[in-house]
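Only one protein chain is missing from this complex, and each of the others stays in its spot.
Should a chain be cited, it is by its letter among A, B, C and D, assigned in written order, with residues numbered from 1 in that chain.
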Amino acid sequence: MNVVLLLLIAVPFIGGLLVLFPGRFLRVLRWIFSLLTVLATGLLLALNFTSASNKGFRLWHILGSAESPQFFTSPITLVIAAAFVFLCLIIMLFSFGFFRKSEEADTEYYSLMLFMLGSAMGLLFTNDLVFIYIFWEIAAVAAWRLIGFGRTQEKISIAARTLLINFFGSAFMLVGFLLLASEFGSLNLGDMVGKPMPVLAGIFILCGVFAKSAVIPLYIWVPSAYAVSPTPVVALLAGMLENFGLIAFMKIFVETFALSGAWQLSILWIALASSIVTGGVALVVNDYRRILGYSTVSQLAFVLAGFAISPQLGMIGAILFIIAHGLGKATLLMGYGIVEREMGGRGIRHKGRLVANFPILFVGVIIATLSVIGLPPLLGFFAKLDVIFGILSSGRILIGAGFILASILTLLYMLRLFSSVFLIGKKPEPQMSQSVFLSILVLVISLSLFGASFAIKPLLAYIGAGG
Amino acid sequence: MLDLIVLLIFMIAAGIVAVEIKDLLASVIALGAVGFAVAIGFIMLAAPDLAIVQIVIEVLSVVFFVAVILKTTHVDSAAGRPYKPADIFTFVVFGVFALAFVYFGIRLFAGLAPMSRELGQVASHYLTQGLAETGAVNRVTSVVLDYRALDTLGETTVLFTAVIGVLAVLRLEGRRK
Amino acid sequence: MTPIVKVVVRLVGGFIFLYGCYIVLYGHLSPGGGFAGGAIIAAGLILSRLAFGTTAKQEKSASISSSIFESTGGLLFLLVGLLGLFVGGYFFINLFPSFGTQGRLVSAGSIPFSNIAIGIKVAAAILSIFLVLASTKYIFKE
Amino acid sequence: METFPVLLIAIPLGGAFLVPILYKAWRRLAEIVAGLCLATVLALSIYLAFFLVPGKPLVYLFGNWPVPLGIAFAVDKLSSLMLLIVSILAFFSYLFAIRYMDQFTGAGKFYTLYLLMLVGMNGVVMTGDLFNMFVFMEIAGLAAYALVAFGTKPKELEAGFKYMVMGEIASLMILLAIALIYAATSTLNLADLSRAFATMDKTPGFYFVVILLMFGFSLKAGLVPFHFWLPDAYPSAPAPVTAVLSGVFTKALGVYAMARILFNVYGFSRASSPEVFNALLILGLVSIVVGGLLALPQKDYKRLLAYSSISQIGYIVLALGIGNEFALIGAFAHILSHSLGKGLLFLTSGSVVYRVGERDITKFTGGLGKQMPWTSLSYNLGALSVAGMPPFLGFFSKLFIILGAVKAGFIVPAVVAGLFAVVTLGYLLKITNKVFWGKEGIKGIKESPFVMVFAMVCLVVLLVAGGAFFFWLKPHLLQPAADVLLKGTEYADIVFRIGTGG
Partner (left out) sequence: MIILVASLILFLVGLYAIITKRNMIKIAVGFSLMEYSVNFLFAIVGFRPGAVPPILQAVEVGKVYSDPLPQALVLTAIVIGLGVTAFMLSLILRIYNRIGSFDLEEIQRLKG
């Protein structure tokens, strides 16, 4: 039994429960406690890196052979987990500074953040369908409470709608999982490797994946959820929660089942449609959160396409894309969130030339923007390149071209957003100040994109060694 | 057999009167007639225990009915009201249900022939061994109070529940102010 | 009520009560038993109440005593069962069924006792239902 | 342990007889006696549930009469599971009621009726005799009608009357069926009946009796075509009573009795008589759909939960109708989880009514969660569990039901069961949004008294613990209970073997 791995999954949950108690009494205590939990998670993750050869473990089983472990680590999941823990750390620090008044983010907020982290860890390292579902839903519930944190009736009802759409998808997904279970007599993905995917089960599971990761028919919750959530929560949604569906997709469709050509093709087309449609919408809306929300939908379609194409290149591209997009989009959301808080209003029309007021932030945001657009030498570039190359090299020229078009759309709306906030327009009034601490955090996270791109060789080697 | 059939026809007729008549007091009295007919029927069916209980209980339940009606009203204000479409629907559904009920009942009884069945193993044990095992000459009593005493406990409990229920429902004030 | 009714009830009431007791006690020998007898006793009491009428105070005390009698009757019957459990090892086992002479009053073990308990209980229950349902003066309070 | 079945009846019954006498002397003493009875019953049933050996039921012979002669209680793992659920919910609802009943007069009668209802449910669950089951049903039923009408407001009285009419029709149908069964078989013992039915021809008359029984039990359970009484009765009863009614009453009197008779007495199984099982499946599906859809537009806190109960009972009946091992485990898990969860939700409704005095959720402006944090927490966690969210107990029950459906090849019922979990969450979130969550609450409201909060929190803990230790519960409680049903008429053989001293 791999205790370190068990602890890695358990610690965020335990911390999330424990933070409720000191948090009631002293504000500082809840900060310290939640920060310590994230750091402990990070430490445990580092230990897992070093002890990756350890076997996994199993807790219980309903169906299936008793040998295959329910939880184990692989290089891919460890790398993604590292990105998530880092992201969560930054967002946690960001929250400390961002919420000035205590009631804006009470103890429940930090507790739910930690639950979200815990469910990310669980989802990454489990190989059992029921556990995938459990962590998936814990994250959905945590997101529900987090999205509605403003607590006005409108926000609450949007949060409820978000939860319902996610739950709708996952109800289908559960049926799909159980169809798999009854087909193969096991709930462990390890027992199904290499088998063809049953069609009905696959469609049901895709419903859940699409709802969570916001692919075209089921992305409708994203813009409204982005519009109402507090800034750090949006960053968490974009950076972590929406990747859950893709991770499950990777585990089930890519690593386990052998997909036939028809599957690949239909998923690719759906991804392409999702990417282009939402990219086009992002070009015309004026609320920065909506732009970034549609952008997220558009970008995540790249990941889906990368996984669907699934030879080595596309798959590695998709994994890099998850990391790059998570970090980059979180940076952007936090960065523009600072602007929103300092200046008020979400529209991009009435702002401009904020470069003078937010120099540090400016640097951070520009790095992230370039990464999301996909310019070298940032991590986003390698990710996008690998995905599109993967598609092209599999011979699907039309789809590849479509994704190139989607990248161009990305370039356009990102630049539009960036320039209308920071560059063009009338001069801002002089009394605007900036939050230095928060801006530095934004800078740090965006610089990590640089760092990752310099470390891309060993990173790929590490992933490739296992995968 | 014929006497029982006549009695049953009387019971059905009195029952229809009890259901359809406008005056509630008359309805209850017709119900009493059915009850006494049932008591007579029990005597014919060689069940004197039942007849005694039925007579007493019948008297008491008529007394209860009359007590309630005397305290309130004996006019059926709902009678004679024109029927609504929903009522017609109810009648139709009930009619279909009743026909099916009687049809299946006839099918069932054709297969059963209960009047000519042999006593079951349990009942013959009660008859032959009852006195030796329980000491009661009256086999019904031996069944009620020994073989199936738990039923009797349950039954007194039902009565107790009813009493407590009556007291609870007829409290002067349900809630504290 | 008219004097005729009162006189008749005064004459008959005691006999009805006595008859009820007979039915209760001889339940194991002849038709009848705790229910029938208890109900007859209750009918007698109800009859005298109907004939003579009662004051609110009397009715209240009657109701309280009848509910106490009822609980007591229930407990007694339960006790017969529990006695079976503790003495004979089984709930409601008939203790000493062969004691006494068959066909005589003293026979059939616990059955007469059960009958008596049921008789008390049923009489009290029916009386209290009647009191609450029928009386106009009676006001039930806590 | 041998005498436990008797004690489970005798203790609450003795309590019920004592409480009215004691209440006249000293109110608190009556309350304490009632509480002691309930606690003892809880302790006994916990012991029974965990220490009863599967396949070796306790057969208690009343008056030491061997099996077909007298009345026998047969407590197997299925009965003991039901006993456990009944007594858990009865105990915690009692704790809640201690303060809640401050609003009402006549608390002595309340506790008496409450104990009698418990006697009835325990009796139905344990008895091995058809007529005895009817008697206990009447005890429980009468107590329930009285408790529904306990507030004596016109609305409550009318709901009580309606409930009584429906319940008594059901009882008389069942009594008629018992008479017909006796005419055909000359016996009433369930085990003996099972043997008699095994050799009987499956004529239309035979199925007529089955239909009469199913009709009666469906009415008692409140399944959809027979559900009219339920949405009136549940909101009218005092909250702790509603918790018991919704949580265990309909399940003990309706679902349990139906399952016991169809599976163990008639010996039906999906393979041998698919028509009966398809009927159950359809009843369940219709209940899920209609109950769920009717719950969506409701504005009354308790009425919404009442419709939800119809829907959830539908899940249980659906699982019985699927009839394979997974579905039956799911059915029992759902009985457990829905009892605790819906009981909890009704208790929170009581807590809100106790402090705010209002049930119409459109009149709330939200934000009650600030003033009543524990009630809010209980409601939210209970709602998540009832909707089938992991990691609560409710998730596992739905998981197993859907798994059973999928395994048996019923894809459409599986999808419907999954989708109506979403609908469930949808209508339950309505209350969260309108009542508990939000910016500003109602002025001058504070959290309910400690015992009420304690009762709710205990149920929440049970729900969470049930989820966390589900895979410990499954082999100890649920699997043996499902096995009892799966083995069908083997029940009769075991009871006969033990009951005749062989």
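In this section, a contact is a pair of C-beta atoms (placed from the backbone, for glycine too) under 8 Å apart; a residue touches a chain by one contact, two chains touch by 3 or more.
These figures come from a predicted structure and were not determined experimentally.
Engineer: Given the full complex, what residues of chain B touch the hidden partner chain?
Structural biologist: On the chain B side, contact with the omitted chain comes from 1, 4-5, 8-9, 11-12, 15-16, 18-19, 24, 27-28, 31, 34-35, 38, 41-42, 45-50, 53-54, 57, 60-61, 64-65, 68-69, 71-73, 76-79, 81, 87, 90-91, 94, 98, 101-102, 105-106, 109-110, 113-117, 119-120, 122-123, 126-128, 130-131, 137-140, 142-144, 147-148, 151-152, 154-156, 158-159, 161-163, 165-166, 169-170.
Engineer: Name every residue on chain C in touch with the hidden partner chain.
Structural biologist: Contacting residues on chain C, toward the hidden partner: 30-31, 33, 35, 102-103, 122, 126, 129, 132-133.
Engineer: Going by the touch rule given at the top, which residues of chain D touch the chain that is not shown?
Structural biologist: On the side of chain D, residues 131, 135, 138, 142, 145-146, 149, 152-155, 157-158, 160-161, 164-165, 168-169, 172, 175-176, 178-179, 182-183, 186, 188 touch the unshown chain.
The rule is short, and it goes like this: only the chains that are shown with their structure count from here on.
Engineer: At what distance in angstrom does the C-alpha mean of chain D lie from that of chain B?
Structural biologist: Each chain reduced to its C-alpha mean, chain B and chain D end up 29 Å apart.
Engineer: What is the distance, in whole Å, between the centres of chain B and chain C, each centre taken as the mean of its C-alpha atoms?
Structural biologist: From the centre of chain B to the centre of chain C is 22 Å.
Engineer: Express in whole angstrom the distance between the two chain centres, defined as the mean CA positions of chain C and chain D.
Structural biologist: 36
Engineer: What parts of chain D, by residue number, touch at least two of the other chains?
Structural biologist: Residues 13, 17, 20, 62-63, 105-106 of chain D touch two or more partner chains.
Engineer: For chain C, write out the residues touching at least two other chains, lowest number first.
Structural biologist: As it turns out, chain C has residues touching two or more other chains at 67, 71, 74, 78, 81, 91-92, 94.
Engineer: In the complex formed with chain B, which residues of chain D make contact?
Structural biologist: For chain D paired with chain B, touching residues are 13, 16-17, 20, 62-63, 65, 68-71, 102-106, 109-110, 112-113, 116, 119, 123, 131-132, 135-136, 138-139, 142-143, 145-146, 149-153, 156-157, 160, 180, 183-189, 192, 201, 203-206, 208-209.
Engineer: Would you mind writing out the residues of chain D in touch with chain A in their complex?
Structural biologist: 366-367, 384, 387, 389-391, 395, 398-399, 402-403, 406-407, 411, 414-415, 418-419, 421-422, 425-426, 429, 432-433, 437-439, 471
Engineer: Going by the contact rule set out above, which residues of chain D touch chain C in the complex?
Structural biologist: It comes out as residues 3, 6, 10, 13-14, 17-18, 20-21, 24, 60-64, 105-106.
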